[in-house]
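Note that one protein chain is taken out, while the other chains of the complex remain in position.
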Amino acid sequence: MSAAGFYALAGVALVVLGLYGLAVQAHLLRKLLAVNILGSGVFLVLVGLGGPADAGPDPVPHAMVITGIVVAVSATALGLVLMLKLTTTSGRPTLEDDAPREGPEA
Amino acid sequence: MPDLYHALTLFLLLNLGAGLWRVVRGPTAADRMLAAQLFGTTAVAILLVLAQAGGVAALRDVALVFALLAAVAAVAFVRRAWPQPEDEHDRP
Amino acid sequence: MSLLQTGIDALLALGLVWLAWRALACPDLFRGIVLFIAFGLLMALAWVRLEAPDVALAEAAIGAGLTGALLLAALARLNRIAPAGTRADTREAWRNAPALLLVLAGAGLGLAVLSLLPEPAGLQAQVAAELGRSGVSNPVTAVLLNFRGYDTLLEVLVLLLALLAAWSLEAEPPRREAAPGPVLDLLLRLLLPVLVLAAAYLLWAGAHAPGGAFQAGAVLGAAGVLALLAGWRLQPHLTGLPLRLAIVIGPGGFLLVAWALLLTGRPLLEYPPALAGALILLIETLATLSIAATLAVLFQGSRPAAEPPA
Amino acid sequence: MSPVLLPDLPWEALLILLPLTGAAAGALWPPAARAIGLLTTAGGLLLLAGLGTAVADAQTLRHAVGGWGAPLGIELRADALSLVFLTATALVGLGVAVYADSYFERSQARGFWPLWLFLLGALNALFLSADLFNLYVTLELMGLAAVALTAFSGGRAALSGAMRYLLATLLGSLVYLLGVALLYHATGTLDFSLLTQRLEAGPAARTALGLMGAGLALKTALFPFHFWLPPAHSSAPAPVSALLSALVVKASFYILVRLWLELFAPLSGLEGAGTGEVLGWLGMAAILWGSWQALRQPRVKLLVAYSTVAQIGYLFLAFPLLTAAGLPDPAAWRAVLWLVLAHALAKAAMFLAAGNLLRFGGHDRIPDLDCVAQRLPLTVAAFALAGISIAGLPPTGGFIGKWLLLEAALLQGRWDLVAVMLLGGLLAAGYVFKVVGHFFTPAAAGHAARPVPAAMEWTALTLAILALLLGLAPAWLLPWLDLAVGPGPAEAVP
Partner (left out) sequence: MTGPDYLAALLLLAGALFFLAGTLGLLRFPDVYTRLHALTKADNVGLGLIVLGLSLQSGSWLVAGKLILIWLLVLLAGASVSHLIARGARLRGIPEWRR
């Protein structure tokens, strides 16, 4: 298997790990880490699949990944602010798992 | 010569893996951060070697960015995130 | 492909998966973040091995550097708000239930990936054929700013949106930084000019070599983060319109270019070939400024003080 | 590919640039944000009229961004299908914008307008894009804007709902992107038309379909991926809830429809029929589960949010109807588009009305809604009218949509779908009248009441009346929908 293949498969593994972390971890910071790892996995598949082409590497996936990285950091920054604000309000850096109950609206 | 470069890269990568042990092990936050610092330096070395091996000058720019940004994360740690001693969760 | 190179790639790929696993599974959050920073470093090396130096630059600056700093700063605030909550708390009931399902899904995905590996299709030829008309000679910059410039326009808007969203939440005001001390001060004085120069260099290099607005913006943003960490703050008279201008000028300038081109009767974002290089450089320069300002302000996490009450 | 007929103005590009420029301008100069927000939202309606006439002439407009054309560049595409969704966006958007102008206090409003314009621009860009990766970027822009708007009021429930929503929307887009990666490397293009020509059945196409379908279903809140919707939609400010339920979930549905009609349904085997059946089952489950949950909710906004879960289910019933016959069934798709429009208008009206109730009494607990019929007659009328449309009773737009869908199911002998639709209709009537009934109960004790601005009542009523008119004027609209569903599938089948 080619080198790019290793990375594409590692990308798949990262996607699976990210999904698992997102499902299993309760702490929101950890969930955001999981989303980032999931994203890195997707990016690796996107570029890794381009593989060793005779015409050199394909720049289009590279550009897409750079776009994706910037989107990821934007979303992470927003997620962190949201997490901090939520923790200030509720006292816990986790989501309540129970269904929303009756209560005064904000 | 290319073989030497690649062997060197592999060796440095293994080195990096060994350093990971300290990140996982701790015991203090400072130890983990130090290991991360060594990580950065090793990665710079790897990038420089790979730049020479493949004749890709751009990798030296990547190394430059590494060298610059490694400091930022470390300063962020020292100034912000260093837990106070009582928060040190995992003493040996 | 020598055996040594295969070894490097295998080690990197395995290291990435191992680091991701540890970052997600280890009990201490701080350790998780440090492992995640290390993960970002390895990702950058992986991009290098995948012959994607542009992505490696972006990952080194944004993925490993700034995201790490963002996470560390957020953890610090979290510790002040809810000191008890930072230890891992996984939902025990959930631990094993989805694992099998996920492994199966991953196996299916892996097979699909393997089926594509032998002869993946791509756009190398088309990019190479039109590169001469794009105004730049670095193919990745050509794709980002010209062939698919519309994506990039939306993407700088995403960054602006994230900042506006963070501001609309009005998080708690940042604490006052302790005095930096002589060593940090020296580091700052030496590093800041280097960071600014490096950003300018990356911006300029982007036209013909790996680099460009995002990498340059991230490096310049790192300079801002470093200054913030050392306790520097914007003068109150700069936190209003001047700061907003710095943040909006990248996406705003891009939009204005789009309007101007549209008014001359061209399709959306079609550059006249003679002007393409200059327009791309203009857009990238403005974008660099805005990306840097936005990232630094996002690191701060709240609107700079002295914003006049609306 | 159809020849590019450039109209007088590049309407597609203007529809995208105008709101986004407004957003940037509003961010730069907050005191002007309100004027910019209202003007650009209204201007969008004019641009849409221009685009409508152009599409009526040319059927499909293509706009090569950057002048490159597919596969190297990105192409915009406007046809009747995108026009249906753009129309829903423009109408609901204008109503909500007018409503929001009275709803938010001045200091809050300055933050609201740029975020709303970002959302509007992202929606327009999404409905006009013909490029898979560009769709990913618009999805992220839309998702982050929607999350920001959800968290806007800053309360604990809203923050928690927004956080859940953020994680769900990021996960959905990334899974979608993974599917895009596979398709790109299988075909070497991201453009819809080229993909239609190049995509072949196989493991890559199958996996990509599964991934993109799952990611988009998560973002559309299809059962069982609906877990994030009720907390987010019920805790957001009322105008935001209206936008989220009426428009944002429809956006990912739109991509799914596009993918389905143009890429996957033509493929034989598992990619086609099997997946269509699965989506249909999930749709049925969504109708039953969502309606049942709605019936049990103690608060108006939660009830309306669960009703969205159920109504999304109806949209997915068209997928098995398409495949059962082996050929595209225009009747089923016509029904879906009708439902999209009707639901967008009616659901927005319901959420706005719920917002009025909340403003009026300070709460939205259903048992304690007393005497509002006398004090807020317009709001009550809006809620009731919209509810009748949601329940699918004549003579509303919802009735026509569900009738068309029922007809398609009957013609194909899909009795399971018929049964679920009827049962869902009964349940919907039940939860609507549960709320409406309480409007007329006498007050047990006097309580404080805040005045509700007239603009807030009238916008809710106007949207509800539009949903009603949709039922009264089918002859006017049907040709349009036929245009939307007619050529697409017919082309797709060899």
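Chains here go by letter, A, B, C and D, matching the order in which they are written, and residues are numbered from 1 within each.
Here is the rule we go by: a contact is a pair of C-beta atoms (placed from the backbone, for glycine too) under 8 Å apart; a residue touches a chain by one contact, two chains touch by 3 or more.
In this text the structure is predicted, and so the values were computed from the model without any measurement.
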Note: the excluded chain touches shown chains B, C
Checked against the full complex, the residue among C:Leu191, C:Leu234, C:Leu269 or C:Ile291 that touches the missing chain is C:Leu191
For subunit B, enumerate the residues touching the unshown chain of the complex. 1, 4, 8, 11-12, 15, 18-19, 21-22, 28, 30-31, 33-35, 37-38, 40-42, 44-45, 48-49, 52, 57, 60, 63-64, 67-68, 70-71, 74-75, 78, 82, 84-85
Contact footprint on subunit C, counting only the chain that is left out: 181, 183-184, 186-187, 190-191, 194
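Everything below uses one rule, namely that only the chains that are shown with their structure count from here on.
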Go through A-C and C-D and name the pair with more C-beta contacts between its chains. A-C
How big is the gap, in whole Å, between where the Cα atoms of subunit A centre and where those of subunit C centre? 13
Residues of subunit A whose C-beta touches two or more other chains: 15, 19, 45, 49-50, 60-61, 64, 67, 71, 74-75, 78, 82-83, 85
Which subunit D residues touch at least two other chains? 133, 137, 140, 144, 147-148, 151, 154, 178, 182, 184-185
Hey, which residues of subunit B end up touching subunit C in the complex? 2-3, 6-7, 9-10, 13-14, 16-17, 20, 23-24, 26, 29, 32-33, 35-36, 39-40, 43, 46-47, 50, 56-59, 61-62, 64-66, 68-73, 75-77, 79-81, 83, 87, 89-90
Sort out for me which residues of subunit C touch subunit A in the complex. 1, 5-6, 9-10, 12-14, 16-17, 20-21, 23-25, 29, 32-33, 36, 39, 43, 46-47, 49-52, 54-55, 58-59, 62-63, 66-67, 70-71, 74-75, 77-78, 81-82, 85-86, 88-91, 94-95, 98-99, 102-103, 105-106, 109-110, 113-114, 116-117, 120, 122-125, 127-128, 139-140, 142-144, 147-148, 151-152, 155-156, 158-159, 161-163, 165-166, 169, 171-172, 212, 214, 291, 295, 298-299, 301
Subunit C - residues contacting subunit D, complex: 108-109, 111-113, 115-116, 120-123, 126-127, 130, 146-151, 154-155, 157-158, 160-162, 164-165, 167-170, 241, 244-245, 247-248, 251-252, 255, 258-259, 262, 266-271, 309-310
